[in-house]
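Everything on this sheet refers to the single structure shown next.
With one protein chain withheld, the remaining protein chains of the complex are depicted in position.
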Amino acid sequence: MSGNRFGTLFQYASWGESHGPAIGGIVDGVPPGIPLSESDIQSFLDRRKPGQSRHTTQRREPDTVKILSGVFDGQTTGAPISLIIENQDMRSRDYSEIAEKFRPGHADYTYQAKYGLRDYRGGGRASARETAIRVAAGAIARKILSHEIGDRIAIRAGVIRIGAEAADSSNWDDSEIGRNDFFCPDPQAVPRFAAYLDEIRKRGSSVGAVVEIRARGVPVGLGAPVYDRLDADLAKALMSINAVKGVEIGDGFAAAALCGEDNADPIRHTPDESGAPVFDRNHAGGILGGISSGQEIIARAAFKPTASILIPQPTIDLHGNETEIATKGRHDPCVGLRGAPVAEAMVACVLTDHWLRHKAQCLCVPEGSRA
Amino acid sequence: MSGNRFGTLFQYASWGESHGPAIGGIVDGVPPGIPLSESDIQSFLDRRKPGQSRHTTQRREPDTVKILSGVFDGQTTGAPISLIIENQDMRSRDYSEIAEKFRPGHADYTYQAKYGLRDYRGGGRASARETAIRVAAGAIARKILSHEIGDRIAIRAGVIRIGAEAADSSNWDDSEIGRNDFFCPDPQAVPRFAAYLDEIRKRGSSVGAVVEIRARGVPVGLGAPVYDRLDADLAKALMSINAVKGVEIGDGFAAAALCGEDNADPIRHTPDESGAPVFDRNHAGGILGGISSGQEIIARAAFKPTASILIPQPTIDLHGNETEIATKGRHDPCVGLRGAPVAEAMVACVLTDHWLRHKAQCLCVPEGSRA
Amino acid sequence: MSGNRFGTLFQYASWGESHGPAIGGIVDGVPPGIPLSESDIQSFLDRRKPGQSRHTTQRREPDTVKILSGVFDGQTTGAPISLIIENQDMRSRDYSEIAEKFRPGHADYTYQAKYGLRDYRGGGRASARETAIRVAAGAIARKILSHEIGDRIAIRAGVIRIGAEAADSSNWDDSEIGRNDFFCPDPQAVPRFAAYLDEIRKRGSSVGAVVEIRARGVPVGLGAPVYDRLDADLAKALMSINAVKGVEIGDGFAAAALCGEDNADPIRHTPDESGAPVFDRNHAGGILGGISSGQEIIARAAFKPTASILIPQPTIDLHGNETEIATKGRHDPCVGLRGAPVAEAMVACVLTDHWLRHKAQCLCVPEGSRA
Partner (left out) sequence: MSGNRFGTLFQYASWGESHGPAIGGIVDGVPPGIPLSESDIQSFLDRRKPGQSRHTTQRREPDTVKILSGVFDGQTTGAPISLIIENQDMRSRDYSEIAEKFRPGHADYTYQAKYGLRDYRGGGRASARETAIRVAAGAIARKILSHEIGDRIAIRAGVIRIGAEAADSSNWDDSEIGRNDFFCPDPQAVPRFAAYLDEIRKRGSSVGAVVEIRARGVPVGLGAPVYDRLDADLAKALMSINAVKGVEIGDGFAAAALCGEDNADPIRHTPDESGAPVFDRNHAGGILGGISSGQEIIARAAFKPTASILIPQPTIDLHGNETEIATKGRHDPCVGLRGAPVAEAMVACVLTDHWLRHKAQCLCVPEGSRA
């Protein structure tokens, strides 16, 4: 109820501040008997980890995850899985300026006002460092989906815009995403992204980004109308990521400008063995009435520019005096880049949660059928 | 857990199908001692109710709400408030076509696939008729906010786009919203909206819409980081409304194209008695780190075009045969219009829920201080 | 969060005051495709309903339940099931005395102190009338268990003590329970119960009771350690019934006086087709480590004597003045009698909830396996 938990049946909670001894989380509701090791999680953390190119923040942390519970003989036991990542880049720094001043665009002022005090070191609880736990939980979610549904599920997020530069979604190539510094699915956009972001970084500024997430192989029937629609839960999951200001499903805002006949996705018969229908188009982004239709699920999240920039900005201090503040040293010119693996993880968590909910209510299980 | 509840401390649940005997809901967590009558709720329902102009659906229902519990001598008692609205427009109709065919863009196919059966009459549980309960809950939420925080809180939603026609947000006028058939806050856009929608309706088509919600006078400190941020909960609330495909807070997707210095909202000192700072701009839409900053909260929701149109669309039937379907008789050319009072209600519910959560965790109450 | 909901995946909420227009509830999380009619519920309500013999309260209400949603063509749809029971015995009475005075042993004083006002008519929300909704929810829970697990599940509650008179549990006979006015499973105790309760009623007093609940055919594996153990959830469910002051599982308090070797239930092999082990004894009451073992589940609830008696009791009024109060007219000499069908219903709800939870986490379902 204090906002540190995500999900209902597949659920995780995170804890920790940017500059405390560690961050961590508990992943709960994991079915028993699923093979799981630290390296299953680590590989996803490595994709998200900062400091891997000149385009991202330079906090250099190994972000090594340890599993402290819930796994026995290499398999999940059904007990909560406790994860911990020690903080290592906590070199003693001078925090006196951010202790005293509210950084515009950050949570400094609102935390101070809400709680009456705040852990100002590195953003404390509001730091994007928390998203490492999201990525770890997402890695476990994927293991559940693979184990129970099969490997046809594929969830991939790509950066399709940074600031003024857009990629072409029709060039989407899953395998390209891991090959460049931008999680960009369009190989042709990569050189433009690189040049543009270099320029932004050099002048001490930052830009926003748009991340698109595509999930293929999702079973039909996931989502719980009316309030816990799959799209509503995806919207919450994505909007909960630091710096996200907008979320779309399928055509999103573009749908508002369409006529009914242009927006409809006609349904066709497919005489294959699955018996499942196909759709001529996918304006809906794979979700109808809040329930997955079996089409590809398409979502997008808009990230605002990093608030910490080298350019001084007017603000006030704790005592109400007007002053200004600027980030010193290296900064992260596009926080949205790291948003791709995080958004991917959140989608995996939402789908897993709704899969378990679907099992509970809609799938009838003859007793004694433990797999 | 089945998706029919909304909220945590201020919580409501809805029930009912479009063509059952009634729809209704339970609103729970309401503080005691708040004056409440049916007319307090009815006035909001009357704003939403269909069939009020040629621009909306022609289901003519009085939508009269009755309070069945939780109010005694004109005051809330702290017990759950049960609301019921009888369905009256249930004239016997021929449902054989929608019983057999899946309407593209509707929940017909996904409900059938998820549950193995569906109440096909008028959309059953997936009908937009359910949103009447959202509006009723929103009316009670407003009473709580007024009682506990005061009348400075104002929450208004306006339609700022229908299909190809956009209003000018800078002309926003709260009082204009109630004066036209479109919940449009820009008086200059109204004639354009009217002409455009007439044309759409006459050719049997439909269009989408964008609704903007503005909440003024919201106290600083509402919102529970990390996963239950105020913006994340607003995103879920708005995305849960039928036909919504996108949600934005503040600049939303436009923020992704901005540089850091253009997106920042500098903080200034105000030497008034409140001691609260002011912000030069409001790109953030009144929320920082998931917590309200005291600025105006600005959110937008994109509605897709009504899926039921007079133009035939290809589909399949229950047996997998390809066929087509078209809506007969009158149709609703822009379901997004009714979205305005519904979106307004959802925002009121989210703010009320977070107000109660803030009281529980952050406001220290000397014992014995019942007001 | 306001205490009007029960359960997690199988969940219901109740609303209504004793002397309002109606009471009702929403039952949610019900799997689709289960045959359900009002008469399935009514038969359980008829067992609980007051005024059936001289031994129970004389409020004469037909307690006729109506289903307002969630059932279509005689089957559940997966949507919330709204139930309503109109109040009919609301003859205008003089409530001035209970409006002004706090009845000892009732919730009058605590409701007034907590909420600052109360609906004093007939106990308002605190009335035992609310338990009708529990019984209705329990009837639906049973339908789910039968549909998904089969008819071998049998849940029966019997009154094994009223005041000074105890039945002999070893004479337990399920079919006897429905044949006497006391829900007593021991035919030899019935005449003693009758004579004793007549005497109590005639002198205007009341007595407590102990209800024992036995559930047979419960699958092994229900219950979620550590905090939502099956026994913990049963304890909460039973203690939430009006007038209950104690709960036991298996040997209960008697176990505290035993030595380890006397309390243990040795495990034996059974070479039948089920492969399930048997236990020599059942001190544990069918639950080990919070999880059902497949043995008979045995629980007991202790009901205090009805607080409303004809004998005057000292109390104070709203203004703090000392006075006394006595119930007038007919009274209910043993509120625990009606506790049997209510306790039975609560156990059915808890088992159903944990069955759905078990399906979600522990039963692996190959995709596409809708029954």
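Chains here go by letter, A, B and C, matching the order in which they are written, and residues are numbered from 1 within each.
Here is the rule we go by: a residue touches a chain if its C-beta (ideal position, glycine included) is under 8 Å from a C-beta of that chain, and two chains touch if they have at least 3 such contacts.
None of the values given here were measured: they were computed from a predicted structure.
Summary of contacts with the chain left out: across B:P31, B:G122 or B:P341, the touching residue is B:P31.
Only one residue in the set C:E86, C:D119, C:E148 or C:D265 touches the chain that does not appear here, and it is C:D265. Of the options C:V210, C:L337 or C:V365, the residue whose C-beta touches the omitted chain is C:V210. Within the set B:G16, B:G78 or B:G289, the residue that contacts the chain not displayed is B:G78.
The chain not shown here touches chain B at positions 9, 29-33, 78, 147-150, 219, 356-357, 359-371. Hidden from this view is one chain, which touches chain C at 1-6, 8-9, 14, 102, 104-107, 109-111, 113-116, 125-126, 130, 161, 163-164, 200, 205-210, 220-221, 223-229, 231-240, 244-253, 255-269, 275, 277, 280, 283-285, 288-294, 302-309, 311, 313-316, 320-322, 336, 357-358, 360-362. In the full complex, chain A makes contact with the omitted chain through residues 1-2, 4-5, 8-9, 11, 13-17, 20-24, 26, 28-29, 32-33, 68-70, 72-73, 75, 77-82, 114-119, 124-125, 370.
Keep this in mind: only the chains that are shown with their structure count from here on.
For the self-contact between chain B and chain C, the two sides draw on mostly identical residue numbers; the shared fraction is above half. Between the Cα centres of chain A and chain C there is a gap of 45 Å. Our note on geometry: chain B versus chain C, Cα centroid distance of 38 Å, whole angstroms.
Contact with two or more other chains is made by residues 9, 357, 360-362 of chain A.
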